[in-house]
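Taking it in order: structure first as C-alpha cells, then the write-up.
Every protein chain except one is present and positioned as in the full complex.
Order of writing sets the chain letters: A and B. Residues in each chain are counted from 1.
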Amino acid sequence: MKRARRWGPGLLLVSPSIILIGIFVYGLIGWNVKVSLSNWREAQHTTKWAGLAAYRDLRHDAAWTENVHHILLFTATFIIGALLVGLTLAFLLEKGVRGEGFFRSIYLFPMAISFIAAGVVWRWLMNPAPGDRASGLNVVFDKLGLGFLGHQQWYLDQRTGMAAMAMPAVWALGGYIMALYLAGFRGVPEELREAARMDGASELRVYRHVVFPHLRPVTLGALIILGHISIKVFDLIVAIGGKQLITQVPAVYMWILIYDARDYAKGAAIATLLLIGISILIVPYLIYTVRSERRT
Amino acid sequence: MAEIVTKELTKRYPNGVEAVKALSLEIREGELLVLVGPSGCGKTTALRMIAGLEEISSGDLYIGGRRMNDVPEKDRDIAMVFQSYALYPHMTVAQNIGFSLRLSGVPKRELRQRVKETARLLAIENLLDRRPKQLSGGQRQRVAMGRAIIRQPQAFLMDEPLSNLDAKLRVAMRGEIDSLQKRLGVTTVYVTHDQVEAMTMGDRVAVLLDGVLQQVDTPTDVYDRPANLFVAGFIGSPPMNLAQTTVEGGEDGLAIRFGEHAIPVPRDLASERGLDAWVGKAVIVGIRPEDVEGTGRNGGGGDRKATLPAKIERVEALGASLLGYFRVDVEAPKGGGVAAAVADEELEDAPLIGASGTLFCATFEPRSAIRVGDSVEVVIDADRLHFFDPETETALSR
Partner (left out) sequence: MSTASAVPPAPLPVEPASWWRRTRGSRAQPLKYAGLLIFGVLILMPVYVLIVTSFKGIAETDVSHAWTLPHVWTVAAWHTAWNDLSPSLANSFKLAIPATIISTVLGSLNGFVLSKWRFPGADLVFTFFLFGMFIPYQAVMIPLTQLFEDVNFPAGIPRLVFAHIVYGIPITALIFRSYYATIPEELMEAARMDRAGMLRTYWSVILPLSAPAFVVALIWQFTSIWNDFLFAVFLINDPASWPVTVALNNEAGSLVTPYNVSMAGALLASLPTLVVYILLGRYFVRGLLAGSLKG
C-alpha cells in the first residue's frame, strides 16, 4: 500500500483523461454500434432493436457496393502512389544533397494545408471543362507532349475517377512518407554499408542487401498509417467531388445518410463497418508496437 | 598476401584540417603492424584510406605492388573488421560470413563448405543459424573476423576490434587474434589506442600523433629507444618518469642534476647520446619506473652515487608490483608531446605536472612494507636513462 501512495497521484492526474476517452471514444463507439442495430431510420429517435437490418440494407444497396469499390480502388492507388513517391524522394535525398533542408520543406509543406483548401485547386485542375476546352492538367500534358495522359473526364469517369482522386492525396502525404523513409535510410549505420562494400558489393547491391531490408518495418508502418487514413478519407473527397456518387466513399455516404436521408441506423452501420475495417489494421499494429517497446 | 606501402599519404578535409600528414609506411608481407596513438591521431583515418573508405588527398598507396589510389574499395581485395563489427542484422551468422562469397557467385555447396570451415576455425560452428542480436560481444567479434577471413584477402584491416569488449575478454581475444594471424600469415594492419595491445600484438608498432608518424619499430625498440618525448611518455605503463634538468660536467664525467643530488651518467651512454654537447644546457631526462628501484627504508645496496632519497607520497599496491610515488626537486617538462601523452585517457597514473617538484614513480618489492610518509632511498639504473632535446622533444643522439 505504501507503493500505492507513490503512484497514486499519477493515476489521479490521468484519470480525467481516462474517463474522457472511456466515454467519448469507447462509450460512444458502443452507442454507435447500438444505433446501427436499432430502428432509427428517420428524425424520430427510436431505440427499438432491429438486429442487423441496417447491415442487410447496406448489402443490398447498390450505392454502398459502389462505395466499397471506390474505396478499394482509391486505397490501392493512394497507397502505392504515396509509397513510391515517398520512397523515391527519400532515396534521392538520403545520401545528402546541398539544400536538403530546402527540398524537404517543399515536400512537406502540403501537410500544413487542409484537404479542403487543397481540394479547391485540385478540383479545378482536374475539372473537365465544358465543350472541348482542356482542363488544367490536360493543358500541361498537352504541352509536355504527354497528350495521351490527358483525360477528358478525369474524376468523372466511373472507373478511373477514384484513382484520379488519389493524386491530390499522394500530393498531400508523399512528403510525410518521405520523412518516414528518410529516417529509415539514415537509420542504417554507415559502417554496415561500408562493410558490404568491402565485401565486394556494388552500390546497387548495397541497397538491395543492406539498406532495403532495413526499410521493411518502415514500409509496414507506412502501410498501416496510409491504410487507415484511406479508409477514413472524407475531407478530400467532399472538397473535390462533393456528394456525387461517382466519387463517393463510405465516409461521405454516411454523412449523406445522416444529414440528408436521416437514416441514422444505416449511417451508424457504415461507421461501425469502417471501425471494424480499421481495427483489423490497427489492433495488430498496436499490439506489435507495445510488445516491441516492452522488449527494449 | 601482399605488402602495403604508403608514400606520403595525406588526408585533408575541405575545412583545411589534415587528419593524416604525409604518412609513409612499408608493411611487409605477413606482418602485423599496429597503428597506435591517442584518439584523434589519425590512425583510423589512415586505415580507412588503405581500405578505400576515405579518399586519399595526396600521396600514394600500393597494395601488392599495385597503385590503389583510385581503385574502389570493393575491388581492393582487402577485408576489414570494424570496431562495431557491422554485422548484417537481418542475416544469420552463416549468411553474414558467406556474404562476400555469395556476391562473387561462389556455388552454394562450396560456399556452405567454406563457411563451415571458417566457423570451425573460430569455434563458432554452433552459432551459424543465429542472428547477430542473439550473440554476445565476443561471439560477434568472431563472426566479424570470420567474414574477413573467409575471403582469403591480400590483407586484413582491423579497426579497434577489441575496444567494445570487457577487459578480461579483451586479453583473451588478443592472444587469439595474434595466433590466428600468425597461422594464416596474412598481412594485417591493426589500429588501437591501447598501447598494451600494441606492444603485445605487433610485429612492429607505428606510433601516430596528430596525423604525424612518430616512430615505427619493433615493440622492444619503441620501448627501449623512443624517438621522442611523446612516444616515451605514451608507451609503457606506468609511464616513464620525466623531468627537465641540466647536464653538469665534472672530472668524473657527466652528471644529471636532481635538486641537491647529481646522478652520474655512464660514459658509454653519454657518448652514445652525444651528451657532451649539452653540458650546462637544459635537457629532458626520462627513466622508467621499473628502472627506479626502491630499497626499503633507509639504506640498502647500490652505488650511493645513483641513489636518491624519497619521501613516499602515494603507494599503489597492485599485487604483482608495488609502486611508490615521491617528489623530486626538478622541474616538470613542458611541451606538447608530453601533454599529449599525459592527456591520453589510458594514462591514469601520469606524474603530476605542475606541482612543485615532480612526482616520480619507483617500483618496490611487491611485499615490502612501504607506507605513505616513509623516507626511503631509490636506486636509479643510470644505464637506462633517456635524454630528450627540450626544444624539439626528440631523443638525443650523437
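Methods note: a contact is a pair of C-beta atoms (placed from the backbone, for glycine too) under 8 Å apart; a residue touches a chain by one contact, two chains touch by 3 or more.
All of these numbers come straight from a predicted model, not from anything done at the bench.
Of the candidate positions A:Trp64, A:Phe78 or A:Phe185, contact with the unshown chain belongs to A:Phe185.
Residue positions on chain A in contact with the hidden chain: 7-11, 13-14, 17-18, 20-21, 24-25, 28-29, 31-32, 35, 45, 85, 88-90, 92-98, 100, 103, 105-125, 127, 129, 133-136, 139-140, 171-176, 179-180, 182-183, 185-187, 190, 203, 221, 225, 228-229, 231-235, 238-239, 242, 251, 254-255, 258, 264, 267-268, 270-272, 274-275, 278, 282-283, 286, 289-290, 293-294, in rising order.
Criterion: only the chains that are shown with their structure count from here on.
In terms of their C-alpha centroids, the spacing between chain A and chain B amounts to 59 Å. Here chain B touches chain A in the complex through residues 51-53, 72-75, 78-80, 82-84, 86, 88-90, 99-100, 103-104, 147, 151, going by the rule given at the top.
Those residues of chain A lying in contact with chain B across their complex are 189, 191-192, 194-202, 205, 209-210, 213-214.
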